[in-house]
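There's a structure below that I have some questions on.
The complex appears here without one of its protein chains, the remainder shown in place.
Order as written gives the chain letters A, B, C, D and E; numbering starts at 1 within each chain.
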Amino acid sequence: MSYVNIKVTREGVTDRQKAVLIKGVTDLLAQVLNKPPALTHVVIDEVELANWGVGGLPAPEFRRQSQQSK
Amino acid sequence: MSYVNIKVTREGVTDRQKAVLIKGVTDLLAQVLNKPPALTHVVIDEVELANWGVGGLPAPEFRRQSQQSK
Amino acid sequence: MSYVNIKVTREGVTDRQKAVLIKGVTDLLAQVLNKPPALTHVVIDEVELANWGVGGLPAPEFRRQSQQSK
Amino acid sequence: MSYVNIKVTREGVTDRQKAVLIKGVTDLLAQVLNKPPALTHVVIDEVELANWGVGGLPAPEFRRQSQQSK
Amino acid sequence: MSYVNIKVTREGVTDRQKAVLIKGVTDLLAQVLNKPPALTHVVIDEVELANWGVGGLPAPEFRRQSQQSK
Partner (left out) sequence: MSYVNIKVTREGVTDRQKAVLIKGVTDLLAQVLNKPPALTHVVIDEVELANWGVGGLPAPEFRRQSQQSK
């Protein structure tokens, strides 16, 4: 049994992409740890950009500064 | 002190049902572990069907295949 | 499908008590939301007392002060 | 490296307030544990009032009763 | 930026297997959503068998019954 929670920023992730993530993670756990897919649950959380911080800044500001420092 | 996070698919759970879940979990922790309700927090997350995977498939596809295999 | 995470302080919770919590939460989700038990996963985390804070204090200190204010 | 998840009720938290929370938590981890901000991620979850329970009651009802008992 | 939490039962997962999981999930997010690996954090939680429930039973009992019903 396994439970995987994937958090990414909410930026137009499509249902097709979600399906590929779910399949990919489930297969990985089956291959590496022999986990049966029927007992593997995956939950994807899409987080608003303003609600994600890194480097002490909200994501939009973090990206702006990363761009400028290039 | 206790913290419980309940994740279910977003499919029209009513406020009344949420209240029953909150009451039920809080009572359970009080009965089994003597946890004071005032220090028990419960957070319910409703997850879009496309964001929940089991058996390597998004929930809608998982259900479709489960139906067919009956 | 449902996923429940229960966090309590690590204070000698027995395997029997854990089994009762697992059964109780799974039954609650079946009764209230008609969730099939086979697709309900419950994970219990036991947290060291020093790692849990409430009221701005670690649990041991919080309890000491709660006792004194009675 | 650090990861912080802040859950609060959804009640009009502004982007400015979110930025202050992200900055504050990141600075705290840098000061207390010497964690480099570039490796500190903060995710804020805003939870609907009906989905948060304390004292065995959903937040709106909990607040109503807390008011009355004053 | 992405954050992935993988929960599996504590049953002798090796550091090598953990490294393969971390690499696999990070590559998946890079391929599917173009997420930069430097901003992808993965945390693996190993959960005691008695602390994981499925089908209303702790994992050891769930497995015993699954074996018998074959």
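Just so it is clear, a residue touches a chain if its C-beta (ideal position, glycine included) is under 8 Å from a C-beta of that chain, and two chains touch if they have at least 3 such contacts.
The shown structure was predicted, so the numbers you read here are calculated from the model rather than taken from an experiment.
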Among shown chains, those touching the left-out chain: B, C, D, E
Sites on subunit B contacted by the missing partner chain, in the whole complex: 1, 3, 39, 41, 43
Contact set of subunit C toward the excluded chain (per top definition): 7, 47, 50-58, 61
Contact set of subunit E toward the excluded chain (per top definition): 15, 18-19, 21-23, 25-27, 37-38, 40-46
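We take it that only the chains that are shown with their structure count from here on.
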Winner on C-beta contact pairs when C-E is weighed against A-E: A-E
Taking each chain's C-alpha mean as its centre, the one farthest from subunit E: D
Whole-Å gap separating subunit A and subunit B, where each centre is the average of the chain's CA atoms: 21
Contacts with two or more other chains, residues of subunit D listed in rising order: 41, 43
Category of the chain touch graph - line, ring, star, complete, other: other
